[in-house]
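All protein chains but one are shown at their positions in the complex.
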Amino acid sequence: MKKSKPAKESAVIMNELVLPNDTNGLNNLMGGRLLHLMDIAAAIAAQKHSNRIVVTASVDNVSFRHPIKLGHVVTLHAKVTRAFNSSMEVHIEVWAEDLTSNNKVKSNEAFYTFVAVDQSGNPIDVPEIIPETDEEKKMYDGALRRRQLRLVLAGRMKAEEATELKSLFGVQ
Amino acid sequence: MKKSKPAKESAVIMNELVLPNDTNGLNNLMGGRLLHLMDIAAAIAAQKHSNRIVVTASVDNVSFRHPIKLGHVVTLHAKVTRAFNSSMEVHIEVWAEDLTSNNKVKSNEAFYTFVAVDQSGNPIDVPEIIPETDEEKKMYDGALRRRQLRLVLAGRMKAEEATELKSLFGVQ
Amino acid sequence: MKKSKPAKESAVIMNELVLPNDTNGLNNLMGGRLLHLMDIAAAIAAQKHSNRIVVTASVDNVSFRHPIKLGHVVTLHAKVTRAFNSSMEVHIEVWAEDLTSNNKVKSNEAFYTFVAVDQSGNPIDVPEIIPETDEEKKMYDGALRRRQLRLVLAGRMKAEEATELKSLFGVQ
Amino acid sequence: MKKSKPAKESAVIMNELVLPNDTNGLNNLMGGRLLHLMDIAAAIAAQKHSNRIVVTASVDNVSFRHPIKLGHVVTLHAKVTRAFNSSMEVHIEVWAEDLTSNNKVKSNEAFYTFVAVDQSGNPIDVPEIIPETDEEKKMYDGALRRRQLRLVLAGRMKAEEATELKSLFGVQ
Amino acid sequence: MKKSKPAKESAVIMNELVLPNDTNGLNNLMGGRLLHLMDIAAAIAAQKHSNRIVVTASVDNVSFRHPIKLGHVVTLHAKVTRAFNSSMEVHIEVWAEDLTSNNKVKSNEAFYTFVAVDQSGNPIDVPEIIPETDEEKKMYDGALRRRQLRLVLAGRMKAEEATELKSLFGVQ
Partner (left out) sequence: MKKSKPAKESAVIMNELVLPNDTNGLNNLMGGRLLHLMDIAAAIAAQKHSNRIVVTASVDNVSFRHPIKLGHVVTLHAKVTRAFNSSMEVHIEVWAEDLTSNNKVKSNEAFYTFVAVDQSGNPIDVPEIIPETDEEKKMYDGALRRRQLRLVLAGRMKAEEATELKSLFGVQ
C-alpha cells in the first residue's frame, strides 16, 4: 500500500547570492539562470517527497516581474503540492532582497512537475500528498486544473475534455 | 516611423555539448540547465531583432519529453515570431543528438518573451516582424492567442475577455 | 544610538545539490568547496544582520567528519551569534542528506567572522545581537572565548591575557 | 569499404554570449576562452563527420585581431575540410557582433585537427571528405600543405621533405 | 617498512587570476573562494607526498588580512609539514600581487589536514616526512602542538591532557 506524506515534509528553502556570471549587460540576474535555480530547488523538494531520483517533466508559464540585481540575495521556497502516480507538481516562490537596503520583493512563482524514476530511468510510483494548511489545500485542489492545462497545451488532451479547466473560461 | 524587419533576420542557432556539471544522477541533462540555454539562445534572437539590451519577461509552458545524455549535442533554433511595442515573442526548438549513433530527436520547444530596454532599464519600442514563410506566418498569427493565455495566467486579463483564447475551448 | 536586533533575524538556510565539479576522485564533495558554500551562507547571515557589504575576516577550525557524496543535498544553517563593533561572528551548521535513502547526518559546524564595511571598504559599526533562545544565549556567551582564541592564534593577543580562554585549560 | 561524406554535413554553428567570467581587466573576451569555444565547435564538427568520440590533436597558429567585448555575441562556424585515416582537419571562423550597434566583424579563423578514437582511446578510421563548393575544394587542397607544416613544426617531418610546403617559400 | 620522503618533494605552487565570479560587491576576492583554492593546492601537496587519493580532514583557524582585488594574481605555496599514520598536515602561504603596480603582499597562511584513503575510502598509512631546512624543522616540531589544539577544539581530547598545548598558556 502506497504511503502518504504531509506536504510540509517536502519544503525546501534555498538562498543564493547573485554573482557576476549570473547577470546580463544591465547587472540583472538573467531569467534563464533563475529558471535553473528554480529547477534545482523544486527537484530537491520532489526528491524529499519521493526519496527517488527525479527528472523535470515540465515547467508552467513563468512571468518575471522585477529585475534582480548583482549582489542581491534570491530566496526560493519550494514545496510539493500534489502527486499523481509517478509525477509530482512543485510550487516555487522566489523572493529577491537587497540586504543593504533591507528591501525584499516577491519576484515570481511557478509550478514545475517532476517524474520519479528508478535507476534505469523508468517511472515509479510516489507517496500521495497530505495537504494540511489552507494554503496547501488550495494548492492541492488547483493542481487538477493546472494539470489539465498542461495536457491541453502539450496536445495530449482535447480542450473540450478539460472539465476543470473550462470553468476558468466560464464555460459549462 | 517604426522599422519592420523580416523574422528570419533574428534566427539564431546554438550548439552545446552536454558536460558533467549539466547532468543529474542519471547522467541526463537537467531541465533547469536546458531552460537556461534556451533563455540565452532566445535572448540573442531578441537582441538581433531589436538591437537593444533585452530582459526575459516570461516563459510559456515547457514539456521535457526525452532525456538528453552526457556527451550529447544540444542544438537550439530560436527566432522572433512577433513583436508587440517593446516586447517580442521568441520561438525555440531544441534538438538532441547522439553523434556516435547519429540519432537525432526533437527534445522540446517553447516560447519565451523579452522586453527591449534602454540603458536605464525602461522599455523601448522595437521594429515589427515581417513573417515570410508559411511557418513564420502561422507562428505570427498564433502569437495573439498565446499572449492572451499569458495575460490570463498572470492574472492581468479576465478569461472571458480573452477572445482569441476562448476559441481554443470551443466557446462563443 | 546603535540599534539591537534579535539573532533569529539573521538566520539563513541554504540547500545545495552536490554536482560533479564539486567532487574529488571518490565522488565526495571536496572540503574546499564546502568551505566556499559555508562562507556564502554565513556572509548572507552577516549581511542580513548588518544591512551592509561584509568581508570575511576569519574562519575558525573546521573538521570534516563524514564524506558527502555526489547527488546528495547539503543543507546549511547560518546565524549571527554576536557582534563586536564592526565585526560579527556567524555560526554555521552543515547537514548532508542522501534523499534516496532518507539518511541525514550532521556533517560539521564552524564559526566564521565578518567585518561590515562601507562603500570605500572601511569598517563600520553594526547593531548588537539580542540572543533569545537558550542556544542563542550559549552561543552569545561563548563568543568572547572564541574571539580570544582567534586573537591569540593570529598573534594579536598574548595567551596569558586571554582570561576567558585560560579557563578552557583549567588555569587560574 | 570506407564511406565518404560531403563536407557540408559536418557544418556546425555556435552562438555564445560573452559573460563576465570570460573577460579580462579591460572587459575583453580572453584569448584562451575563445580557443576553448573554438575547440568545442570544432570537436562537434569532427564528431558529426566521424560519428566517433574525438580528441584534439593540434591547433594551428591563431591570431587575435579584434577585441571582443563583454555582452557581445560570438558566432563560430566549424566544418571538416579533409580527413586523413583517423584524423580530421577542421576549419573554424569566428565572428563577433555588438548587437546593440549591429556591428559584426570577423575576429579570426583557425584550423584544429582531431583524431577519432574507439572506447579504449585507440585511433579508428573515419570517412573521407567530399568537398563540393569552390571554398570547400580550396580548403581540401590546402590541407596537405598545412599538414606538412604541422609535421615539420612538431619535428616529425624534415623541412626539406615537405614538398607542398616548400612552394610557400618559392623553393624548387 | 614505511618509506620516508623529504618535505620539499611535496611542494606545490599555484598561481590564479582573480576572475569576476570570484569577487563580492567591492570587487574583492571572496574568502570562501580563497579557502577553496587553498584546499586544492594543499590537496595536491598531500597527494604528491602520499601518492594516494586524499580527503580534507580539517582546516585550522584562518585570518584574512588584506583584500585581494579583481584582476590580481593569487600565489599559493603548499608543503606537507608532518605525517601522522594516515593523516598529513599541510602548510599553505598565500600571496596576492597587483602586477600592474608590482605590489605583492602576504595575504594569509593556514594549516589544512588531509587523510590518505584507498579506493574504498578507508584510511591508509603514508610515508613519514623528513624536514630538512630550518623552516621545515620548525613546522615539523610545531605540528604536534597544532594537532593537540585541533583535537581539543573538536572535543576529542581533554584540554588538561594537551601537554604540548598547555605551554602556550604558560601552564606547567
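Letters A, B, C, D and E mark the chains in the order given here, with residues in each chain numbered from 1 onward.
Basically, a contact is a pair of C-beta atoms (placed from the backbone, for glycine too) under 8 Å apart; a residue touches a chain by one contact, two chains touch by 3 or more.
Please read all numbers here as calculations on a predicted model, not as lab measurements.
Chemist: Over the full complex, note down every shown chain the hidden chain is touching.
Modeler: B, C, D, E
Chemist: One chain is left out of this view; which of D:A11, D:A57, D:I124 or D:L144 touches it in the full complex?
Modeler: For the chain that is not drawn, the touching residue is D:A57.
Chemist: Which listed residue, D:M38, D:M88, D:V126 or D:M139, touches the chain dropped from view?
Modeler: D:M38
Chemist: For chain C, enumerate the residues touching the unshown chain of the complex.
Modeler: 20-21, 23-25
Chemist: Across the whole complex, list the residues on chain E that are touched by the chain not included here.
Modeler: Output for chain E: 12-17, 40-41, 43-44, 47-48, 51-53, 71, 73, 99-102.
Chemist: In the full complex, which residues of chain D touch the absent chain?
Modeler: Residue positions of chain D that touch the missing chain: 24-26, 28, 30-33, 35-40, 43, 53, 55-64, 67, 112, 117, 119, 121, 149-150, 152-154, 159-160, 162, 165-166, 168-171.
The working rule: only the chains that are shown with their structure count from here on.
Chemist: Where the CA atoms of chain B average out and where those of chain C average out, how many Å apart are those spots?
Modeler: 43
Chemist: Quick one: chain B and chain D, Cα centre-to-centre, how many Å?
Modeler: Centre separation, chain B to chain D: 31 Å.
Chemist: Where in chain E do residues touch at least two different other chains?
Modeler: 20-21, 24-25
Chemist: Run through the chains and report each pair that touches.
Modeler: Inter-chain contacts occur between A-B, A-C, A-D, A-E, B-C, B-D, C-E, D-E.
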